[in-house]
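Read the structure below first, then the notes.
Removed from the display is one protein chain of the complex; every other protein chain stays in position.
Up next is subunit A:
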Amino acid sequence: MSGPQPGMPGGFPGAPGAFAGPPQKKLDPDSIPSITQVIEDDKARLGGQVFSTNIRGQVPPLVTTDFTVHDQGNSSPRFIRCTTYSLPCTAELAKQCQVPLASIIKPFAKLPNNETPLYVVNHGETGPIRCNRCKAYMCPYMQFIDGGRRYQCSFCNCINEVPVFYFQHLDHMGRRVDFYERPELSLGSYEFDATLDYCKNNKPPNPPAYIFMIDVSYSNIKSGLVKLICDELKTLLEKLPREDGAEASAIKVGFVTYNKVLHFYNVKSALAQPQMMVVSDTAEMFVPLLDGFLVNYQDSRAVIYNLLDQIPDMFADTSESETVFAPVIQAGVEAFKAAECSGKLFIFHSSMPTAEAPGKLKNRDDKKLVSTDKEKTLFQPQKGVYEQLSKDCVAQGCCVDLFLFPSQYLDLATMADVPSHTGGSIHKYNNFQVETDGEHFLRDLRKDLQKSLGFDAVMRVRTSTGFRATDFFGAVYMNNTTDVEMAAVDCDKAVTVEFKHDDTLSEETGALIQCALLYTTIGGQRRLRIHNLSLNCTSQLSELYKCCETDSLINFFAKSAYRAILNQPVKNVSDILVNQTAHMLACYRKNCASPSAASQLILPDSMKVFPVYMNSLMKTAPLVGSTELSTDDRAHQRLSVMGMGVEDTQLQLYPRLIPLHDVDVSSEAVPAPVRCSEERLTDSGLFLLENGQSIFLWLGQASPPDLIQSLFNAPSLAHLQQGHMFTLPELDNPLSKKVRSIIGELLEKRPNSMKLQIVRQRDKPEMLFRQFLVEDKGLLGGTSYMDFLCYVHREIRQLLT
């Protein structure tokens, strides 16, 4: 949630007491499980260490901990994380504990510099070696037998011949002699070069293309956005992602501007001037040119510069305020179709598409629906044109990244339908103003443009016998029940896969997951990326609970709840969440915990902070039924979470609250975060709060003047500008530098840019800030952590009796 909330309450309750809930039972807040504590403990225990993946069912460190992965046969937790690393052997057991079995797969996760990038294996003309029956790819789990002439697939147990060229003798352990020379035999993650059989129409793919589609209607021109984009692109296009070792990016670029009609640009390098081609036939979109639309930036730099210089001027006195939207995407798809490539559309759009064209939208925002059975319609996209468009996009490998600059409702649920099915991102900047949001937007754009990603991807998750993948959550498109299609997948997109038993699993052999992703690289090569993970199986519930991972669990719950609200009333979804939480915990209490007083709340160690996350999840905008939230913002959050990985959901649901007033300016370290509760704030303090979407600098009422002086170059808090502030001045003193470097580092680290908001205690904007203090009672509804825990406890006790 970025930007000011249009729907925020106007008045500010004067007394601080208004924020505190009803008097609690005398329970020490410090005594209840603390996420910050858990994180710190894990950091202390595993931080900076090497995590070797040679052991089956090994629980990895938390996502918040820094560690180095050493791939020894299982995929890095950066690629795959599971809700539990010990699967229950039987379906009954799984049903009994109600712990969801799921993996969160982030196939293109960024690897730190000290970890080896994936090896690329080439199996020659016949393509990667695969099991004849289940088509699993060659991996460390294949059992070579018969002196190495045959191998048994450990996914389906089929026995396959080893192709002659692949034959190798076995050593005394039964391992192939070339075990360490072949990544596909010794590593959890690796890539295959795909052969033509894996390409569309059996033709090698062309390098992908990026098309920039800029809404040049009145509001975008007036706000200065168009000029901002054009100026930025000139430098940004130099930094298009490229294949490792490649001299220049192979990605081609194209430009479209539009309002009611579309303007395509011919920027062929041979031209002295770009040429504009206007297509007004929005009913049946087509691409008016072939040659010169998608060009190599290096070759056409001069013409593109010329174009980017001229676009803001050309439309400077436009009065067109109506826009089209679906035809814009359609145009992109057609362009890729004509150029026979995949690619990404960057759409910079301002308003609801009301011009007469396919995909025309009407204002259907209705706050009266909130908290009713019909609330789900607010989240549902309008059917028809956009549905078909998603299909077309995915079929062509056309990913849509949407940058929205609305000043009012624009039916985001519908407009973001295509991006959310094509692996795209949705960025939203309410009431965009270049001065305050410009840098924030540009950071997003830069990150988005430079991201490494794969195009035209199909993912298939194979499992060993006994269980299978049944459900998929993410910015993906499912044409059938097994193939996950993504027009593009970048380093931040994750797919959550739910598993179900269809037989019993054996403790001995464990369970195997192989995720194969067929995609086109940014250089235009067709590749297969394979991630393998082996898990334990257990018939002991205690073992299962021990191997649970709260961060993954909450990712799964968030995604499944956000999907469920499309079909059920929000209230139901919340009830289910609470019930399942209570059930999971009660089951543990009943079966695993040592007997104790019924009044005592006993939580499994691996899940001890689970209730905090769950409570926070239920207080997120999509799930909290409040008319004060804008429908678009709720839809936006819902859709963004659907594609998130574990790291992002964790941060989203439990923001970092970093005290800055006693920061050690001489140390590199970032101060340890404190719990997200008002009680942790001090009037004389200075806090930074960050959740991956927003970043706040909170200034206590009684902040020491010297702090204010060093940070803002102002004598006191009162001298600071009223209302919103969005930047820290660049001052040459250790504190200012330190604070700015912390903020800079955070901005660098997160997948999205965050808009810095500086709020003073008791100022109106503090409301926004307080929403993120997730342990407190929610401003718009939702209980405090303490209350929730009590409530869950009560439920557990009910279940146990």
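The definition used in the following text is that a contact is a pair of C-beta atoms (placed from the backbone, for glycine too) under 8 Å apart; a residue touches a chain by one contact, two chains touch by 3 or more; residues count from 1.
Everything below uses one rule, namely that contacts and distances are computed from a predicted model.
Chosen from "Tubulin epsilon and delta complex protein 1", "Protein transport protein SEC23", "GATOR2 complex protein WDR24" or "Myotubularin-related protein 8", the protein name that UniProt gives for the omitted chain reads "Protein transport protein SEC23".
Interface note: of A:278, A:665 or A:800, the residue touching the hidden chain in the full complex is A:278. In the complete complex, the hidden chain is touched by one of A:39, A:253 or A:307, namely A:307. Of the listed positions A:50, A:196, A:248 or A:290, the one in contact with the omitted chain in the full complex is A:290. The set of subunit A residues touching the chain not shown comprises 261, 263-265, 271, 273-281, 284, 286, 288-292, 306-307, 310, 314.
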